[in-house]
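For chain A:
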Amino acid sequence: MKRFAFATVSTLAVVAGSSVLAGPQAEVLHWWTSGGEAKSVAVLQEEFAANGGSWTDMPVAGGGGDAAMTALRARVLSGNAPTAVQLKGPAIQEWYEEGVLADISSVAEAEGWADVLPASIAGHMKCEGTWCAAPVNVHRVDWIWANADVLAANGIEMPTTWDEFNAAADKLQAAGVIPLAHGGQAWQDATVFETVVLGIGGPEFFQKALVDLDPEALTSDTMVQVFDQMRTMRGYVDENFSGRDWNLATAMVMNGEAAFQIMGDWAKGEFLAAGKKPGEDFLCASTPGDGYLYNVDSFAMFDVDGDDKKAGQDLLAKLIVAPNFQKVFNLNKGSIPARTDVALDDFDICANLSAEDMGSTSDAGSLLPSYAHGMALRGSQSGAITDVVTAHFNSDMSSADAVQQLAAAVANSY
Partner candidate 1 sequence: MAPILDINKLYKNYGATEILKDINISIEPGDFLVLVGPSGCGKSTLLNCIAGLEEITGGTLSIGGNDMTHVSPKDRDIAMVFQSYALYPTMTVAKNITFGMKVRGVDQATQDAKLKEVAQLLQIEPLLNRRPSQLSGGQRQRVAMGRALVRDPKLFLFDEPLSNLDAKLRVEMRTEIKKLHQTLDASIVYVTHDQIEAMTLATKIVVLKGGVVQQIGTPAEIYNNPANLFVADFMGSPAMNLIPAQARKNGSGTQIAIAREGGDLLLTESRDLALPQDVILGLRPEDIAEAGFRAGDGVQEAECLVDMVEPAGADTYVVSELGGKQVTARLHAETSAQAGKPLNLAFDMSKVSYFAKETGERLN
Partner candidate 2 sequence: MSEWLENHLPKVVLAPSFIAVLIFVYGFIGWTAWVSLTRSKLLPKYEIKGFIQYERLFDSPRWDTAINNLYIFGALFIIIAMVLGLLLAILLDQKIRVEGAIRTIYLYPMALSMIVTGTAWKWILNPGLGIESMVQGWGFTNFEFDWLVNPDYAIYTIVMAAIWQSSGFVMALFLAGLRSVDGEIIKAAQVDGIPTWRIYTAIIIPSMAPIFLSAFIVLAHLAIKSFDLVIALTGGGPGYATDLPATYMYAMAFSRGDIGQAASSAMIMMLVVFAIVVPYLYSELRAKND
């Protein structure tokens, strides 16, 4: 009886929900809820609607996508997967291995994605040779942002080495400015950590330590130095940092409370959304050292029933990679287009710098996936590393201990 009643009600709900129209449909699960991000999604939604699609927004904010991933798992298990999901890095392949992703090769081939996407990025979008995700953008993670006025007032240049950074920070601290705006959330700790690894260890070391998880690299003296630098930087952070959202840290740089922030270029979206000008109000530079850490946002399409939904997926995939969207979206989001054939004239200097560096590092072999943003490793491994990094940063653990724990945690994460 109860079952029956529920079944009736839910049938009604389904009927009511699907009776609208039979055009392309997409329910999009994402966690882009902050200012610049939300604007960017709105762009996609408008374009989708302009092409006759009906977009159902399913934002789940919080925890850097944790809550969204909870919802995603529940929905996939219940056989009620969303049409498209913001998903990236090896997670795409992991979901593919579970057999729940849809194949969008037909769109990709028709649109010639292979010709316009850099090989390393295309690699992330493919699962066993078929296309299973559509890239939206390329974020650079190893950025350092600064308030131009604050630097000028204190006579400081953008640092090019970590020693310079430390010297500048000491000076700022003495002047009563918070040197480093930071939010004490595990992934933000990890973001800073990976830029320090790249800066101190160099691209090769980064590859060994955070991509290949080579135990030797993880326990090396270089890694000890990295943790030493982290300890130093802990001293440059104000005492209220714990649990702060990244965009609030960005706001601190914007209003001159703090001088620097180490954060991916989505931070630029916040600067821009607040009407700040790159090069004038705020400065951007890659964090000290060589290399380029990328974080590619993408949408994966899940297996769904219904032609209208499948049509929605194809349309969505097509629009996402199309030049127009890539341009407009990334102007809002702060990142650069994933496809290489988009003219960057409208983009600011930071974006142009990013595009330039992407080309050069790609040639030099130092274009590397970000570990902190789930591009390099699977969840359990990157999580294990983050646990140690954040524990070290938030306590008085010695660097030597941290290195030991790092190796142990990685070994325990398989």
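The candidates came about this way: all candidates are chains of the complex that A comes from, given by their letters.
The rule is simple: a residue touches a chain if its C-beta (ideal position, glycine included) is under 8 Å from a C-beta of that chain, and two chains touch if they have at least 3 such contacts; residues count from 1.
Quantities reported herein were computed from a predicted structural model and do not represent experimental measurements.
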Pick from 1 or 2, the complex member that touches chain A: 2
Complex interface listing, chain A residues touching candidate 2: 2, 63-67, 69-70, 73, 76-77, 91, 94-95, 97-98, 100, 184-186, 189, 238-243, 378-380, 383, 387, 390-395, 405, 408-409, 412-413
